[in-house]
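Here the structure comes first, spelled out in structure tokens, and everything after it is commentary.
Every protein chain but one is kept in place in this view of the complex.
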Amino acid sequence: MTLYWSREWLLAEQPASRRQARVGQAYRTWLALRTNRMAMVGLTIIALLILMAIFAGVLAPFDPIQGGDLRTERLQPPSWTHLMGTDDLARDIYSRILYGSRITLMVVSLVAVIATPVGLLVGTIAGYFGGWIDNVLMRITDIFLAFPQLVLALAFVAALGPGIENAIIAIAITSWPPYARLARAETLTIRNADHIAAIQLQGASSARIIWGHVVPLCLSSVIVRVTLDMAGIILTAAGLGFLGLGAQPPQPEWGAMIAGGRQFIIDDWWVATMPGIAIFVVSLGFNFLGDGLRDVFDPKVRK
Amino acid sequence: MGMIDITDLAVTFGHGAARVQAVRGISFSVQRGESYGIVGESGSGKSTVLRALVGLAPVTKGTLALDGDTLIGRRSKAFYRRVQMVFQDPYASLHPRQTVDSVLSEPLAIHGFDDREGRVARALDDVGLGLGFRFRYPHQLSGGQRQRVAIARALILEPEVLLLDEPTSALDASIQAEVLNLLDRVRTERGLTYILVSHDLAVVAHMCERLMVMQHGRAVEELSRADLHARVATHEYTRTLLLASEGYRVSDGAAQGAAS
Partner (left out) sequence: MTPLLEVEDLRVSFPTRHGRTEVVRGVSFSLGRERLAIVGESGSGKSQTGRAILGLTPPPGKATAARLNFEGQDLRNATPKQWRDLRGRRISLVMQDPKFSLNPVMTIGRQLMEAATRTSQTRAEAKDHALAMLEAVQIRDPLRVFKAYPHELSGGMGQRAMIAMMLIPEPDLLIADEPTSALDVTVQIEVLRILDRLVTDRGMGLIFISHDLRLVSSFCDRVLVMYAGKVVEELRASNLAQAQHPYTQGLFNCLPKIEGGIRPLPTLQRDAEWAR
């Protein structure tokens, strides 16, 4: 087995099996990504976020929900016991941020898992078939795009009721239209290509062509876009939390934590600042990774 | 009744002001096992005839028939098993993210063939590409190798008719010779019927028994290989074509330059 996974095996010019070809291709992408410093910084940040989320229980010194003694431990500035201080309910902010990473990660991954395929499918179907299908799908997309995302998400949450699950659904519903637009634009440039005509002539069904031939070509630019949008999604989730429509207290959601800290922003700056920094760093991480992925997937724009 | 009968075919794209009559009434028939050439002016509708045959271009008039069966509307899966096409541009006709292996296995999967592994290996062997090429991506292949993969893809369903749209115009002389030899060999081995579109009279003379000369959406003349060898042509355009095939003469530029 070790022999199989050697560098030579991975980079063979003439792979001997389907698996070797596929793994080799992935390894090549990884090699290209590895030389991109920004992407690696972004990836490291995201890996740390994932580790934080997994090991929150081990890493957190205090309970994130149950505060300490309200008389003595409220609004303590950062110290060795409370690395990031405590909030107005005497809860350790560091522990809350650690646990909060779980919510952030859940929001980000669920939105990506829901919005990306929806956007891809709507866009590629509209672009591939054209005609009235295109018109209908794109008008729907336009309606969604006509409102700022946060406003639309607000409307959905207001209709569905506050709560983190509904916030995720609302964000997912409101974030697919740009991906649909992008996928459609890409599809338009490839749908008249000879290789699509060639597979039509093999007798392939439209579903097979869209899924097996069009989607893979749109995927990389959509992935880049989704990664770059992650920062915005985190901010939208935080914004909903801030407005009290996302995660409900006492859940340690970063946006809600900022909202909770805003009454004390002058005297006890750390309460709002610490989750703010967390949001900032993670957003930056996704942005770096997105930029790096774009360089790797689309060398044309690299300068 | 031939393998392919086309009567009075007309193809029109677009509506109103943007209407283009690409093909305006073309008839010809190709016998089983024959190789038929189409030459003609650029933009005269050669590719469109082939595309109409496989259902990629809108037929406005006339009938198309394969082996006596009239072809109407969307082609069936069975049709694509019998008729396959090779495109002009080997750089555009292979999916950039698919290995040679998936390019060749996909048609087999669509049509539910058995022994896919063996068939892919044999198809590669047939076109003179070893198994070493099986898991390469198109960007790892030269133009000639790509065109051979495209030919292998067309041959793997064991069709009876092969439509070739300028299969060698993007290739240099040495690779063109390899591809032409390959096409010639599989035709005799399998008794295939060819329709070959080309703008190179020499290629058509080498490959085809009969040919049609097209200009501006119409057929102006039908010639046999012997006619071509002897350079007998009645139509004005065909004569210009024969003359032009000899290369560029300095007088071409001078004459025109003086006139204009």
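Here are some notes:
When the chains are written out, they are named A and B in that same order, and each has its own residue count from 1.
Criterion: a contact is a pair of C-beta atoms (placed from the backbone, for glycine too) under 8 Å apart; a residue touches a chain by one contact, two chains touch by 3 or more.
Here the structure is a predicted model, which means the values were calculated and not measured.
Considering the intact complex, the chain excluded from display touches A, B. In the complete complex, the residue from B:39, B:129 or B:162 that touches the missing chain is B:39. Here the missing chain is touched by one residue of B:61, B:77, B:122 or B:231, and it is B:231.
Considering A:11, A:26 or A:136, the position touching the chain not shown turns out to be A:11 (whole complex). Although one chain is not shown, part of subunit A still touches it, namely residues 11, 185, 188-189, 192, 299, 302.
Taking the whole complex into account, subunit B touches the unshown chain at residues 13, 18, 20, 39-43, 46-48, 88-89, 91-92, 142-144, 166, 169-178, 180-181, 184-185, 199-203, 205-207, 216, 225, 228-229, 231, 237, 240-242, 244-249, 252-253, 256-257.
In this section, only the chains that are shown with their structure count from here on.
Look at where the CA atoms of subunit A average out and do the same for subunit B: the two points lie 47 Å apart. Contact residues of subunit B toward subunit A in the complex are 54, 56, 77, 79-81, 84-85, 87-89, 92-97, 99, 101, 106-107, 110-111, 132-133, 135-137, 140, 150, 153, 157. The part of subunit A that touches subunit B in the complex is made up of residues 13-18, 20-21, 25, 193-195, 197-204, 208, 212-213, 216-217.
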